[in-house]
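Missing here: one protein chain of the complex. Every other protein chain is in place.
Letters are used for the chains, namely A and B, taken in the order the chains are written, and counting of residues starts over at 1 for each.
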Amino acid sequence: MTTFLQYTLSGLAIGGIYALVALGFHIMWSAAKAVNFAHGDTLMIGAVLAVIGIDVGLPLWLACLLAIVAGGVFGVLLERFAVRPFLGGATSIGWMLTTIAVGIMIESLATMQFGGFSRALPSPGVAQAVHIFGAGVYPQELLIPVVALIAMAGLKLMQKRTLIGRAMQAVAHDKRAAALVGIDVDRIVAFSFGLSALFGAAAGVLVAPVIQASATMGALIGLKGFAVAIIGGITSAPGVVIAGLAFGVMEKFVEGYISTAAREIIGFSVMILVLLAFPQGLFGKKEVMKV
Amino acid sequence: MKHLHTLGFLAFAAWLVAVPVMAGNEYELRLFMLFLIYGVIAVGLNVLVGLTGLVSLGQAGLFALGSYTGAILATRAGFDMISASLAAAVVAGLFGVLLAYPTVRVRGVYLAVVTIAFGIIVENVAIEWQSLTGGTTGITSIPAPNAFGWRLSGYAFYGVLAVTLFLATLATHNLKTSRFGRAMLAVSQSETAARALGIDATGVRTLAFVVAAVTAGLAGTFYAFLNAYISPDIFTFSDSVRFLLMVILGGAATTFGPVLGAYLLTYLPELLQQFALWQKFAYGALLLLVMFALPKGILGTLAGLVKRFRPTARAVSIVGAVPAEESLRQPDKALAAELVARGLTVRFGGLTALSNASVRVKGGEVHALIGPNGAGKSTFVNTISGFYRPAEGDCELDGVTLTGLKSHQIARVGLSRTFQNTELFGEMTVLENVIAGYQRRLTYSVVDAVLRTPRMRREEAEARRVAIGLLAFVGLEDYANEAARFLPFGLQRRLEIARALAAKPRLLLLDEPAAGLTTQEIDDLEAVIRRIASLGISVLLIEHHVDLIMAVADTVTVLDYGQVIASDTPSVVQDDPKVIEAYFGTSLHGAEGEKVA
Partner (left out) sequence: MLPDKILRGHVLAATLALALSSGTALAQQQPCIGNSAAITGPAAFGGMAIKMGAEIAIDEINEKGGVLGQKLRFVQYDDAGAPPRGVDNTRRIAMSDKCVAILGGYHSTVAVAQAQVVNEIGIPYLGVLAANTKAVENGANPNYMFRVSAKDKWVARFLVEQALKASKTGKIAFFYENTGWGNGAVPDVKDAMAKAGKELVALETFNWNDPDMSPQVIRARDAGADVVLFWALDREGNQILRSMDKVGYKPTVIGAWGIAGNLGELAGPLADGVQVVQTFTFMGDMDPKKKALWDKLKAKYNLKDPSEVKMPSGVANAYDAVYILADAIKKAGAFDWKKVHDALYTVNMDGIVAEYKPAFVASDPERQDAILPKYYKLTVWVDGKLLPLEQTKYGKAN
């Protein structure tokens, strides 16, 4: 029972990371029908900048705040210079490759900065493990899925209550119609990329104390976050968050009861099977083909 | 362009012969052989990415499958390199079919993610299945290259690789200029139109995946023999990105682009070594630069420049063309096709778009289908042409049941259609669009296409003559070599009709062909419809434009709220109070037809 709970809690912590990354993919996709393929590196930017901030002597809260803001700025710039020129092309190869290219460059910069090592981000959240019915977990880990849920709820609230949130939904629904009613579509898309990068960088800062900051920390998380977003249905915010948490828990149980080695094989096979059964993802909306 | 390609192949062959003579040392030659292997992958991937427009980020997975199959057969079962590579190609090809299956349901980014997942699964299986693959340490001691019991010298191995790349390039070039390549391009540019022309989109995609997989499988085995060692970390996601980049950098859909891309990216790491710590950064920056400066790749951009400075003649000579009257004439007007739709009901969620609609298009007549916006006209058209499934009812063409068939199968029964929002293959020329319409009448096989057999040439020549005749029929022969997307709107409509006719339909379905046309163009259209009908082709015309309907239709059927409210000759329908009410909401006697539009 304790073991079962341990796997669930550890899985939720990992799943929370996937959920936050997947949420970023959801926001970008809704606005632009394009994503930052290297969104995992946004997470890395947040974590790495926070560590650098500490290195130069900033207090923890300020270093984290600056790192998150810098992440957001990065998202806006990325959209403007690497994604927007390729929107509306016949295939998605353009923005896929440009964002991958930016990811490679950033990873290389971070590698040079850290010399290939991973670095710790100090946080009171990992000072002492807490025990819940015998299962040990850091408070920071418990925080991650909670933040993912809050972020999702916040996003929903913003889409319902604020002007810009409603404009985002309008753009997601129909770009041309949104432009016709006077919404500046380009700005909404840029804002969406900024927002998702903000989420990504915040996720980085949040997970760095648990998984350490390093140049390569984002690569696999990014790919899995994307896979999770597709499984959950990239058009649905609750869908991707639920899928993210579930995917994390599933991984831990595979590790615990089958084998560590089988994790990737089972995880990605499940992803392909889900897509075959539900082409729009588990919670995604079906798009009616117009002829 | 044709001569350019011949010259290109000659130069390519000369280069492949010259390199081993010129190479300074064994290392240089080895590196060149590595390029030859990458070239084979890139050329195959080009069929998938360049021609069919599908993004694969899992090519390293297929490459790995080929590599491991070849290496395991060679080390465990004592296969020589040639038989191992053929077996590897078969295994990879089977996985290609498997990978193509998801395209039935998912496209675009979704498909990209499926291919990424595939690559990661293969990599991890290679890591975990230690008894077979050697796990993370991989497979060592792969024997030296050998064929049929003979050990191959370095030069002989080079020869095998060079010949393989040359033939692979030639084969994909021939494929590209055949009905199969045209079908791939058509599917990637407008799947809807391709299906309506009788092209089996799933089959085409499967073929593309198989080509990409077989070449990757072959290359994989050669790679294993060249390196004498393979391990899972040779086949990662970033390798898949690199293979894709080879195609894009050289020029997707061009013949030699992937070869050039593979060459550049094989030698790039050598060059980047001097950047030491910065080399990964430089690689990323270069990738970015390519996407901005040369989005069509090096050869794609070059071809664009050549076209700009030495434009080909826009018109095409109609000498030798088969006149449309000859190519389209049905054997006997009395046998013209009859379309019968019985009790069709179509629902979208809670909305009933079509309710128990029955329509009969008699053989050889021009039958107009009218109704206010939202009456269900488009739904009706899309249902009989197989894009929607009816909940109830059925339809048949000359006794052949259409319900339940896929749209490309319906097209093959003899139904052609145009689209309300034109669905041309924008990147193809006007003439190629019409030849694409002829597609289902071409019967030569993949082997004929790759070898360019006399049969293939004969059929292609015939297709071209018929297509030119059809262009003349709709008055577009002066635009034959123009890219379709540059045509003025009115001419695009005519091109769509010519393309639909190229399939030699027995029933032609025109979906609002007059929308957006000028009065003059509508008059021309009227004449075209009459001439089509005179050839014994039944026409179902969906139209708002009452003048046109009055002028050409033999029968008019009126739809309202998904139901047939009238079906008779134009003059009778015009005075039907139900019809007038449907259009104006009240019974307004003496409503003039023009206002209806």
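The criterion applied here is as follows: contacts are C-beta pairs under 8 Å (C-beta built on N, C-alpha and C of every residue); 3 or more make two chains touch, one makes a residue touch a chain.
Since we're looking at a predicted model, the values are computed, not measured.
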Among B:A276, B:L305, B:V319 or B:V447, the residue in touch with the chain that has been omitted: B:A276
Sole residue of B:G154, B:P323, B:G426 or B:G490 that reaches the chain not shown, by the stated touch rule: B:G154
Residue in contact with the excluded chain [from A:V210, A:A229, A:I242 or A:L275]: A:V210
Footprint left on subunit A by the chain that the document does not show: 3, 6-7, 10, 13-14, 17, 108, 111, 115-120, 126, 129, 131, 135-138, 207, 210-212, 214-217, 219-220, 252, 255-256, 260-261, 263-264
Subunit B, residues in touch with the chain not shown (by the definition above): 20-31, 34, 127, 130, 135-138, 140-141, 153-155, 227-229, 231, 233-234, 269-270, 273, 276-277, 279-280
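Quick note on the criterion: only the chains that are shown with their structure count from here on.
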Distance between chain centroids, defined by C-alpha means - subunit A, subunit B (Å): 35
Subunit B - residues contacting subunit A, complex: 49, 53, 55, 57, 101-102, 105-106, 108-110, 112-114, 116-118, 120-121, 124-125, 127-128, 188-189, 192, 237, 241, 244-245, 248, 252, 277-278, 280-281, 283-285, 287-288, 291-292, 295, 348, 378, 382, 387, 419
Residues on subunit A engaged by subunit B in the complex (per definition of touch): 35, 82, 85-86, 90-94, 96-98, 100-105, 107-109, 111-112, 223, 226-227, 230, 261-262, 264-265, 268-269, 271-272, 275-276, 279, 288-289, 291
